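Take this structure, written in C-alpha cells, and hold onto it; I'll ask about it next.
Missing here is one protein chain; the remaining ones are kept as they sit in the complex.
In order of appearance the chains are A and B, and numbering begins at 1 in each one.
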Amino acid sequence: MRKVTLLVLVALLLGSVAPVLGQTGEAPAGTFYGAWPYFLPPDGHLNSFSTGGPASSLGLYYRWVELPMAYYLAAEADYEPWLAESWEFEGEEAFVVHLRQDALWSDGSPITADDLIGTYAIGRILKWSDFNYVGEVEKVDDFTVRFTLANPSLLARHIILRTTIRNMTVYGDLAQKALDLYASGAAIDSEAWLALQTEIKEFRPEQVIASGPFIYTLDDVGDSFMSLHWQPNSIFSESVQFGTVQIWYGETEAVTPLVLDGKVTYATHGFPPATDQAMQDAGLRIIRGPYNYGAAVYINHDVYPWSRPEVRQAMAMVIDRAESAFLTKGLSALPVQYMGGMSDGLIQLWLSEDEVAALNTYAYDPAAAEALLLGIGFTRNAEGKWLDDNGDPVAAEYTFQAEWADYGAAAQNAVEQLNAFGFDITGRAVQWQQLDEDIKAGNFTLSVRSWGASSPFPTDQLNGPLRSWNYTGLTEGQTGLNFPMEFEWNGEQIDFTALIAATGAGLDREVQQPFVAKAVAIFNDLLPVIPLSEALTNNPLNENLASGAPADDDPIWRNGGGSADNYITYLALKGILTPGPDAM
Amino acid sequence: MEARPDIQVVDSQSAALWKTLRRALTGFTARTLLQGAITIWAVMTFTFILIRQMPSNPVQIEAERIVREEQLSYDEAYSRAAALFDFNPDQPIIEQYVEYLGRLVRLDLGQSITSAGTPVLDQILQYLPWTVFSVGLGLLISFTIGIFVGMAMAYWRGGILDNVVTAIASILFGIPNYIIALLIILILGVQLGLIDIANALGRVDPTLEPGFTPEYILSILQHALLPVFTYVAATVGGWILTMKSSTIATLGEEYVTAAHARGLSQWRVLTAYVGRNAMLPLVTRLAISIGFVVGGSVIIEDIYRYRGLGKFLVTAIVARDYTSMQGVFLVIAISVVFANILADVLYGALDPRVRVGGKER
Partner (left out) sequence: MDTLPKDVVLSVQDISISYLAHRGRTQAVNRVSFDLRKGETLALIGESGCGKSTLSLGIIRLLPKTGQIDQGKILYASRGGEVINLLDLNNRQLRDFRWAECAMVFQAALNSLNPVIRVRDMVYDTARAHGRTDREATRKRMLELFRRVRLDPDRVFNAYPHELSGGMRQRVLLAMGVLLDPQVVILDEPTTAVDILTQRTILEVLKELRESMGFSIVFISHDLSIAAEMADTVATMYAGEIVEIGPVNEVFYRARHAYTFGLLEAVPTLSSGAQDLISIPGSPPDLIEPPTGCKFHPRCPLATPRCAREVPPLVEEAPGHKVACFESAQVLAQSQRLAESQHSPAGL
C-alpha cells in the first residue's frame, strides 16, 4: 500500500519535473497548411464534448490537439500505442488499458487514469455509444483503467482505444458531477441526467489543454484561417517537424483555388474528377487511399426476375467494372475485384489465399452471361432483347442520385452496358435524399448506393448494405432491398444475419475468420448488391510544402483520409513528414 | 440682418421635410404593423413546416458525417449522433411548433440543434453584420453607379458611352454572380496571380486584433473588395439599363422641356426634374433588393470564403439545423417586410401622388 503511494508520488514528481525538461525544446520552423470547414465562434468553441468543439470542428486536425489512446494501422489491422502503453482483455469480462506514464498535458501535468475516467464519466452522461459495449469504468491505479464489458467484442477495443482523453483541469467539475450522478443511480432519462447533459453541452471552456503537440485559443480562429501552435509537452512534440498548423477555412469549392495555387499542404476534401486532373496538372501528388466502399447496383429482391441470383450473376458479368470505375470517379476509383461484399484489401487481409481463389471474380464475359440466362429459360426476342422465362421483357427503371455526379455516372454507365447486353433499362435521376427514402420503402427496382462501409470491420463491411438498406435493419413496414436473410445455400440452412454477427463476435480474430470467409463466399455467390467500384481518396499533397511522404505502395496509405486514423496525422506527428522548401 | 430670411427658409424647409416624413409615416399605423406581423408569422409557419419536410434530419446527417470521418458503422454513428443533439426526430411537429412559438413570443430564437448550447441569436449576430455590410455596400454602389451612368447614357443616347456601356451592361446582366466570382478567382487569382487568393479572401485578416484601429478597418475594406466588386458587377448592368430606359422615358416628358424653357440650369433639370422622376420605378426594386440583402449571396460567400448569413444558412440547411435555419428565415422575412414598408415610405417621399393621407388639406 505504502509502496504504491510512494510510486505515485515519485511519478507525480517526475511529472512535474518533466515539463521543465520538455520545455527545453524550441518550436520547429515550418508551417503545415491544412484546409477544413471548421466552426467559427459562436458555433465554434473549445468544449470537445459538444458539437462545435474541437472534436467536431477541426476534422483530422483534432487529433493533433487531443490524442487518442492508440492509432489504428489499417494495413495490419492492429494498433500503435499512443497515450496508452498497452492493453489487454480480462477474459470476456473486461478490457484494461495501461496509460503511458510519461505523457503530459500542455500545462505540464501528467495524463493519468483520472483524465480517462473523467472523460468516460462525462461520455456516459452524454450517452456515448461506447456504453453499448462498456459497463463500468474503474480506476485500477493512476495509469490503469478497467472497462468492464457489457458486450465483449473487438469493436469495443477499437472504439475505446481510438477515444481521445480530455483534461480534467478543464472538465474536472463536470466529470465529478457526472460520477456523482451515476453513483446516485439516477435514471438515464431523469431530470437530473438531462440537466447535467445540458450543462455539459453548454459548457464553454476558456482554454484547451492539449495532449497533442498543437494547441490553440479562440483568438487563433479567424474567419478565413485558424492556426494551431506547437507546444512542447506532448509525446509528439519532439518528433513533429511543424511549428504551426494553419488551417484554411472552406469546403471543396472554396478550397479548390487555394489547392491549385499551391497554398495547401494537404486537403482531405472530396474533389470532382475535373479538379483531380487540374491538381495533377498543377504538380500536386494525389494520395489515393481506400474508402472501403463504393458504388453498387442495388436490387429490389421483391421484383422478378431480379430476385434470381443467376440474373444478378449475369449482370455482374456484363457490366465492365473497369469502365464503370473510370467513368464513376476517374483515377479515384478501382474496379472491384473479388465481389465479396468487403473491400478487396480487407478480403486479402482476412481470407486465406485458397479462400480468395475460390471467389468468383465475375470477369467481363457477356457470352458466359448469355449462357447462364439461356440455361434458366430466358430467351431473346426478334430485336435481341431479353425475355424472362415467363416471356416478359427483362425491363426495369434504374434510379440514381440527381446530385451525385459519381454515382449518377455509375448508374448511367450500368444502364448503357445492361442495355447493350439486351436488357431494357431506363435511368431516372431522383433527389438523393428522396432516393434514400424510396430505396428504404422498397420503392425501386434497380438503383445505385454503396457496398461496404468506411469501417474496416468485416461485420460493418458486410452490414453496409444489409443493415441500413435491408428490411432487417429498417423500421416497420420498410422493405428496402428485401434480400431474404435466411435461405438455403449449398444445401445448408443459413441465417445470414447471425453469420454476419458472428464475424465480429468474441475477442478472437482466429475464431471470427472462418465466419468472415463464409459470409464473403455467400455474398460473392448471391450478390445481394452488385459491387462495381471501390472509391479512393484523391487528397492532394503538395510536396513543395511537405517532404518525406512515403511511396504510393507504403502500407500507411491504406489508412484513408478520414478524420480518425488519418494517414497524414500519423506521418506528421511521427515526424516522417517534414516542412518542404516552400513551408519554411 | 440680411441672413434672417435665409434662416427662416432653412427652418421652413426642415419643417416641411419633417411634415412630409410625418405624413408619410402616419399611414403606417397599427394596420401596417399588423399586416407585417401576420406576413412574418405566415412565412415563419410555412418555413417551419417546410424545412421539416425535407428528407433526412440533423441526426441522420451527423451520423453520415461520423461514418465518413470516424470510420464507424452507420448504427454506431447514429447512436453517437443521437447523443450529440437535443433533438428528437419523433416529436410531433405540432408540439415542436407550439414550443417554438412559445419561445418566439419571448423573442427567444432557441438554440442551434447541431451546435448544442449556442443560441441562434448569437449565430445570427455573428454573421448578419458581415452580410449586411458586404451585400449592402455592393447594392449601394451598384445602385448609385446605375443611377448616374444610366442617366448619362440616356442623356447622351447613341453616343460612345451609351453604346459601350449598353454592351457591357447587357453582358454583365446575363452572367450569374458566381460565374464572375469564379472567373475572378481562377483567372486573376490562380492563373495570373494578381490576387493573393490565400490572404485576400475571408472577412478580415485573422492575425489582426479586432477593434476600431485603422489597420483593422482597412483590412475589412480590403477583404470586402472582391465580394462587393462581384455584387456590383453582377447587378450594376440591371440598374444601368433600367435607369437608362426610365430616363429616356422621362426625358421625353413635357415637364422636362418646360423646365428647359424656363431657363433652368442643366444640373437642376437633371436632378430635380429628370432624375427624381426617372428613379421612381427603381425605388421599388431597390427596396426589394434591400429586403434580400440579409439573405446574402450564398455562393459568393462560399467562393470568397466570406462567412456571412447566406453561407451560414446553407451550412444550417445542409446540417438540417432546423432552429438555425428557422432563425435565418425569420430574419429574412422580417427584413423583407420592413423593406416593403421602407419602399412605401420612400416612394411616398419621392412621389407625392402616392403619398398616404391623400390630398393636402
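In this text, a contact is a pair of C-beta atoms (placed from the backbone, for glycine too) under 8 Å apart; a residue touches a chain by one contact, two chains touch by 3 or more.
In this text, all values refer to a predicted model and were calculated from it rather than measured experimentally.
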Among the chains presented, those that the missing one touches: B
Absent-chain contact - pick from B:143, B:231 or B:273: B:273
Contact partner of the left-out chain, one of B:104, B:121, B:140 or B:264: B:264
Positions on chain B where the hidden chain makes contact: 5, 9, 253-255, 257-265, 268, 272-273, 276-277, 280, 350-353, 359-360
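Following the convention adopted for this analysis, only the chains that are shown with their structure count from here on.
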Distance from chain B to chain A - Cα centre to Cα centre, in angstrom: 41
Of all residues in chain A, those that touch chain B in their complex: 37, 39-43, 45, 47, 50-52, 56, 59, 126-129, 132, 155, 159, 162, 198, 201-204, 220-227, 248-251, 253-254, 257-258, 260-261, 263, 292, 431, 433-434, 436-437, 453-457, 459-460, 463-464, 467-468, 473, 560, 562-565
Complex contacts: residues of chain B adjacent to chain A: 54-56, 62, 67-76, 79-80, 82-86, 112, 114-119, 122-123, 126, 185-186, 189-190, 193, 197-199, 201-207, 223, 302-307, 315
